[in-house]
Structures are given as C-alpha cells and as structure tokens.
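The other protein chains are all here in position, but one chain of the complex has been omitted.
The block that comes next holds chain A.
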Amino acid sequence: MIEVIGVTKVFPGPDMDFTALGGVSLTVQDNEFFTLLGPSGCGKTTLLRVIAGFEYPTSGSVLLDGKDLLAQPPYRRPVNTVFQSYALFPHMSVAENIAFGLEMLNKPKAEIRKTVADMLDLVRMTPMADRKTSEISGGQQQRVALARALAPRPKVLLLDEPLSALDYKLRKDMQLELKRLQAETGITFIFVTHDQEEALTMSDRIAVMNAGTVRQIGSPREIYDQPSERFVADFIGETNFITADLVGVEGDGSGLVRVRLAGGVETHVQAPSSDLASAMSNGPVTLAIRPEHAILVDEPQGLLKGALENVVYFGTDTHFHVALDDGGLFVLRQQNQPGQRSDMSVGDRVGLSLGRGVGQILRD
C-alpha cells in the first residue's frame, strides 16, 4: 500500500516559483491499477517522480507499507518505472536490458537467466532476446521496457504515459496487454496518462488531477457518472452544463435532490454525493448531463425545449446539437440502429427528456 500524504513540490524559478504539487494526498491499495489522470502540467508526472525518487518533495511524506519511502534513494526503493521514452540502454541487447536490475541486486547468475527467460516469455519477446534495442519496433521497445521494470518484481510499478508514443491500434493492444500483465504479476500499477479513455478502460481507480491538486478519486464509473465538479465533468468525456434552481432535498437517502429547470419544470438529479444531499441549501446550481443520458423527444414531452441546430453523423452514433430556449447549447448523442432513419431536420422544434436521477449537481 502506498500512502501519499500532503505532498507539495515547488520548483523555484527566476521570476516566480512554480507549484507543481499543492498538497496531494491519496492511498493506493495493493494489487490495484491506479491511474493519475489530468492535462499536461497538472503534476501527475511530478508525483510519479516523487514516488520513484527522482524528485524530492518540498513537504509531505510518502509511505510504502507504512515505511518512509522518501528516506531511501531511488536505487533502494522497491519501485520500478516504465519511462515515457522507454529509456532502454542502447548499448545492451534486449536480454541484457531486462537483466540489468537483477544484476544490480546481485542475484545469482542462474536466477537471473531464469527470470530473464520468464520475462521475455511474459511479454512475448523471446525470439528478440539478442537483438539490439534499436533494431526492434516501438511496440516491442515498450514491451522490453515493461519486462525490464517487472523483472526485479517491484512492489509498485510506475508507468509514465507509456503508450503515448504508440499508434492507435498498437495502443489498444497494449492497453489489454498491460491489464493482463497486472493481473498475472499481482503488482500494484500506478499509471500516468492524459488520455481519459485509456484511464477509464484500464483503471481500478482514477485520481483526476488539475493544477497540482487531486480533484476527485474514484472508480471509472464514479468518475464518469458522478463527477464532483465542473473540471472533472469537463475533462472526462463530453458534458453539457446547464443551470437550474435547487428547490428541495429528498429525505429518503437516495442522494437525489429536486431542481427546477429553465422552463419551470421540476426533475430529480444527483447531489454531488449522497451524504452531502441533506446539507444542501436551495438556490442556483450547475448540472452536468452526459450527451448519451438525455433522450430526444417531441417538443411537448421535453423537460428542456429548443430548436435542432445541427445533426452530425459519427458512424456508431449521431450527435444532435440543440439550441435551448434559454440560450444554451445542448449536445445529445444517440446510438445508431440498423435501418434507422431520422425524420428530424435542422430547425425543427425538439424536446429533451431526462430520466429520474439523470444529471449531476456539481460542487461550488
């Protein structure tokens, strides 16, 4: 278990200091696939480098199984890194690269040979064992970097945007491969990415970061369905933001609250979290609604009404851009069915229907 407690990192600058991490606390469980997700410059890589030992935090502490990790130099931490650039040793063969960590740990020769063979097998690189690292493809280099970091059996594997250099198809394959490796080795993975789709498909839990702070931690489903604030809702997937008035809290513990929408209609939506629901006071709030959670209906049946502004065909689904009567734009996504024909055209009056509990009130 890794515990990051109140870690800050300030880089002194000539004109102004830069706060890369502004008090980050989080806990990663054993055997968890944990993702740090955020835009570039949000501090996710800095946090990874603090755990690896390449940066020393300005304040705070990092514990591994209850022991202080910061007291150890990088070469004594049972933590290995897969670098964004892979950082394979160019003067060594594939097998020599994988053996390096074991040699530095002074393992017996026979054990090194066996582990290297196992690792080559694990990442399906056995036929390439004696190749130079410059003679293999990007995807293969990626797998060697993984094998090299996994070979010493670290307690935690840190992955710094390892898939960003691969093309789309290879990236998809490697995502599955990484999940398989994590399951087979039982090692805790801390994965850094700015790709929200990657984070959603691979992670057990995600920490969404912005400007050096953690904005929300949760399972992919929680992060997607119940974003706690506007930044998270906006960064993960596509979201419509509409304003409404909070008019009442349900006392049934469902976490639902009643809001009045622009047209005067009332509906039930999610509070930022169920324990917060009872503490909320009436007044204006911002709602986040996913494009696929609203349903396009005839105008009279709609909770929200507007005119169809644009219809964009995307293959698997179609996006309907609706200009709401109160001035906002709402994007709605509908999955395409075989043989389906849309009789709606630009300029038509339409309504948007929301199921009970669809829509999430954002904090602030």
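Operating definition for what follows: a residue touches a chain if its C-beta (ideal position, glycine included) is under 8 Å from a C-beta of that chain, and two chains touch if they have at least 3 such contacts; residues count from 1.
As a working rule, contacts and distances are computed from a predicted model.
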Missing subunit (named according to UniProt) among the choices "Spermidine/putrescine transport system permease protein PotC", "3-oxoadipate CoA-transferase", "Spore germination protein B1" or "ABC transporter": "Spermidine/putrescine transport system permease protein PotC"
Contact with the hidden chain (one of A:Pro152, A:Gly255, A:Gly306 or A:Gly351): A:Pro152
Per the touch definition above, residue among A:Ile5, A:Leu70, A:Ala87 or A:Met280 touching the missing chain: A:Ala87
Contact partner of the left-out chain, one of A:Leu36, A:Ala52, A:Leu146 or A:Ile217: A:Ala52
Which of A:Phe34, A:Phe100, A:Phe191 or A:Phe330 contacts the chain that the document leaves out: A:Phe100
Touching residues (missing chain, whole complex) on chain A: 52-54, 73-76, 79-81, 83-85, 87-91, 100-101, 104-105, 134, 148-149, 152
